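The complex is shown incomplete by one protein chain, all other protein chains being positioned as in the whole.
Which chain is which? They are A, B and C, in the order written, and residues in each are numbered from 1.
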Amino acid sequence: MSVRVGVIGAGVMGADHIRNLHSVVPGATVTAVADVDATRAAGLAAEVGADGIIDPYALISRTDVDAVVVASHDSTHAELVLACIEARKPVLCEKPLAATVAECSTVVRAHEAAISGGIPLVTVGFMRRFDPGYVELKHTVSSRAVGDPLIVHCSSRTVTSGPGGDSEATITNSAIHELDTVPWLLDSPVVEVSWHATRASQRTAHRRDPQFMLIRTESGVLATVELFLNAGYGYDIRCEVVGEDGASRLAEPVRTLTDHALQHGHSYSKDWVPRFADAYRLQLGEWIGSITEGRTSTLASARDGLQASVVAQALITSMHSGGRTVAVESPF
Amino acid sequence: MSVRVGVIGAGVMGADHIRNLHSVVPGATVTAVADVDATRAAGLAAEVGADGIIDPYALISRTDVDAVVVASHDSTHAELVLACIEARKPVLCEKPLAATVAECSTVVRAHEAAISGGIPLVTVGFMRRFDPGYVELKHTVSSRAVGDPLIVHCSSRTVTSGPGGDSEATITNSAIHELDTVPWLLDSPVVEVSWHATRASQRTAHRRDPQFMLIRTESGVLATVELFLNAGYGYDIRCEVVGEDGASRLAEPVRTLTDHALQHGHSYSKDWVPRFADAYRLQLGEWIGSITEGRTSTLASARDGLQASVVAQALITSMHSGGRTVAVESPF
Amino acid sequence: MSVRVGVIGAGVMGADHIRNLHSVVPGATVTAVADVDATRAAGLAAEVGADGIIDPYALISRTDVDAVVVASHDSTHAELVLACIEARKPVLCEKPLAATVAECSTVVRAHEAAISGGIPLVTVGFMRRFDPGYVELKHTVSSRAVGDPLIVHCSSRTVTSGPGGDSEATITNSAIHELDTVPWLLDSPVVEVSWHATRASQRTAHRRDPQFMLIRTESGVLATVELFLNAGYGYDIRCEVVGEDGASRLAEPVRTLTDHALQHGHSYSKDWVPRFADAYRLQLGEWIGSITEGRTSTLASARDGLQASVVAQALITSMHSGGRTVAVESPF
Partner (left out) sequence: MSVRVGVIGAGVMGADHIRNLHSVVPGATVTAVADVDATRAAGLAAEVGADGIIDPYALISRTDVDAVVVASHDSTHAELVLACIEARKPVLCEKPLAATVAECSTVVRAHEAAISGGIPLVTVGFMRRFDPGYVELKHTVSSRAVGDPLIVHCSSRTVTSGPGGDSEATITNSAIHELDTVPWLLDSPVVEVSWHATRASQRTAHRRDPQFMLIRTESGVLATVELFLNAGYGYDIRCEVVGEDGASRLAEPVRTLTDHALQHGHSYSKDWVPRFADAYRLQLGEWIGSITEGRTSTLASARDGLQASVVAQALITSMHSGGRTVAVESPF
């Protein structure tokens, strides 16, 4: 009675999902892996006893595939998710839902037409919603333990941005996590944004880095977002909510503290893998559980995916117009 | 191909194992639950689609039970584990392995005779070996990042000792975690111990609390162990290894930090459940995985269980003889 | 050979200076205290064996006053500092140097004319420059231990704003510390600012609170400044400098950590007194030392005081023009 999952995309993220579904998440079996690189697909598939294929549409239509994970290139998301909707199979699409706002809108419309108020098929992998730290922070906010939220501070710093990618990609691929997390934490959509340059790091010529953004929710809360992809020192994600009666923030996810060579402290991880391992595991667990039980999951919805893309687009507009404040307009 | 597990004991600990096996650990199905309280057994069994029965020996011999978790009263452990050995079924026995050193020895002898050098059937639930913090600490020690270990400090503080239990039980039920953890961390058995009273807490008349112990490993390292069951302020487990070149310790397992009412800090949990949730999950996962793959697991062995009981016994001897230093003698 | 100091203003801040000069700072004697409230002046004067008077100008001209501390109402600063310049007596003026940019300019011009390149008479009490935390942070930045600075985050949260005061006063009286600290830390003046509203705290009707500001230095660094006077939870001053190679920030100034009632943490102070006691002591010590030794002190200069006021004025302009970016223009 295991849910039989097909995974599209066998890159770093897809491989992580495949291994999690195979050995960490209960109730799931990976039956098929599709990748443009047949060797890569075959290798990963063999690891978990699945079939490795090239064609993702073939994967979606297989009778031994009950549900689909889309972890392929961003540009393919929309078409693949539409095919899953067509096949009426639950799909977990890695963020972003689609490469453009227009594509996101198309997906959302098709999805809503297909389910007509029933249990959604499409979910989006904003896994921070499942990180135990963010969950505890959201609980603190909802419980009003720090009073009405007034201001939020976020920063996402990573070791390096890697090759490729431009200033816009910093927003659509990285800041997009904050663009989903902030309205989720505060239960209020983002209505206004502005983008602000900082002195540029010499570590990258490809894009402005760091970047600083202000986003304002419908409830009036100002959230600050610093994105620094080439921070060098470590993978470091922070979030603080300041309310009328106090403030609460993510603690550093640390397991041991070490004293050595006149220093006390802890190590940073180099990337998201250890930092968000629990979040990815718990997200997949909830997704599989919701399919098994035939209920709506608590994952980010297609609308959430669209909304984050709309906010990202407004930030890009601000970036290209001297940092002016830009209103976020919902497409429908 | 799921491992079909029968769980004996449907108290707090057994219930936790049952729910973990059902919904968090991949590859397992709970098929039977046995408890002296038939209603309790039936209730939990119904929750996971298993049969609830009274007789634990009947459970062990069921054909739909591949492996057994023993989480019943300490006094029953030896007989139940012996029955599992007899039935040649893998068994995860909650600590302690048995109520007395003599019983532990009987179990170890029977077990070793039964497997004659093959893959062990018996494992003991010293789950701290799977806590990510302890694992990281052990890795730091083994990697010699802090040099040769010289001294270790442990403390286990809990909110309350609850009703019942005497001074000896503090050692055999609570300190026993440290009695396993220290030699595991240092890869050297405990050879000498002494027990030391402190000023007694007024919160309990049943037992000396807190208690302080010194244990020395074969490698010469002195470990200090403070057990304070009625510490009141929170569930707080600490461990620090001090070496030639540095020191490393468990960080407080904290997810968020809050500022409120002139205070900054984090909350403690009231009991072990959130603190060691990952450890229990990972221990069960490794146990099920080892059964599926037909290999020796990395759980504590029957010998480890015996060894911890022998050290506990030496501490009780020291307690009853004015805190003198007592040598730990292995029974065979 | 003690420096004989007259203190103008016997309110909270003046009283603090008087007691510090009397019992904590070596080399100084308080000989006169002036306050509009004669009783208050007399009381404090008696405490340290000084004369209590009303007229501040009389104090400045006394032959037993070698140097003057101005801690009276902001509106009096300019005239009193001008009188000290006239009398050629060293003066430590509490921030702000004067109530308006125009007055600050007048003071700076008069001062520079009077000393014509010699040792300055006027210093401004931006005491954070003497806080050991800020000093260590500045050393980290200058030593390039975190590489070229790219972005700075500051926040100043206090328990309550008290009665009176408007939105502008938040900038000229409170944020002004950051307006001095940031260019001092980075060794580059502020050239551009913008002001941003947040959702308003219900705790005050008098002013927008919290407020958020962006200030940019000539070197291109963006600094974010959050001012939240009615934060309620404690007196909490933060500053972080993010550079190409790392980040460094003020630690919380904590002496003990306490576990109690399911909480771990430390207490906040209610106001600046314990937080900046060392800074005030060290600032006065340096001031007295520089007078004794006849050298230029390391305190903030009159120009620094002017510059901070100019930046504050630009922020107020931004506040009143929809948060647009405003260039900081030096008056001469």
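Basically, contacts are C-beta pairs under 8 Å (C-beta built on N, C-alpha and C of every residue); 3 or more make two chains touch, one makes a residue touch a chain.
Small disclaimer: the values here were computed from a predicted structure and weren't measured.
Chemist: Which candidate, A:S267, A:T298 or A:T317, sits in contact with the chain we can't see?
Modeler: Touches the omitted chain: A:S267.
Chemist: Touching the left-out chain: which of B:S61, B:S167 or B:S201?
Modeler: B:S201
Chemist: Determine which one of B:V242, B:L257, B:A300 or B:V326 touches the chain that has been left out.
Modeler: B:V242
Chemist: One chain isn't shown here. Among B:P90, B:P149 or B:G285, which residue touches it?
Modeler: Spelled out, the listed residue whose C-beta touches the missing chain is B:P149.
Chemist: In the complete complex, the non-displayed chain touches which residues of subunit A?
Modeler: The list for subunit A reads 159, 233-234, 236, 252, 259-268, 270.
Chemist: Since one chain has been left out of the picture, which residues of subunit B touch it in the full complex?
Modeler: Counting only subunit B, the missing chain is touched by 146-151, 153, 157, 196-203, 210, 212, 214, 219-222, 224, 226, 228, 231-233, 242, 244-247, 323, 325.
Chemist: Tell me where the left-out chain touches subunit C, residue by residue.
Modeler: 23-28, 132-133, 136-137, 140, 145-146, 245-251, 253-261, 266, 285, 289
Definition applied: only the chains that are shown with their structure count from here on.
Chemist: Going by C-alpha centroids, which chain is farthest from subunit C? Tell me that one.
Modeler: B
Chemist: In whole angstrom, how far does the Cα centroid of subunit A sit from the Cα centroid of subunit C?
Modeler: Once rounded, the distance between the two centres reads 44 Å.
Chemist: Centre to centre, by mean C-alpha position, how many angstrom separate subunit B and subunit C?
Modeler: Here subunit B and subunit C have centroids separated by 57 Å.
Chemist: In angstrom, rounded to a whole number, how far apart do the mean CA points of subunit A and subunit B lie?
Modeler: Those two chain centres are 37 Å apart.
Chemist: Touching at least two other chains at once: which residues of subunit A meet that condition?
Modeler: 146, 245-247
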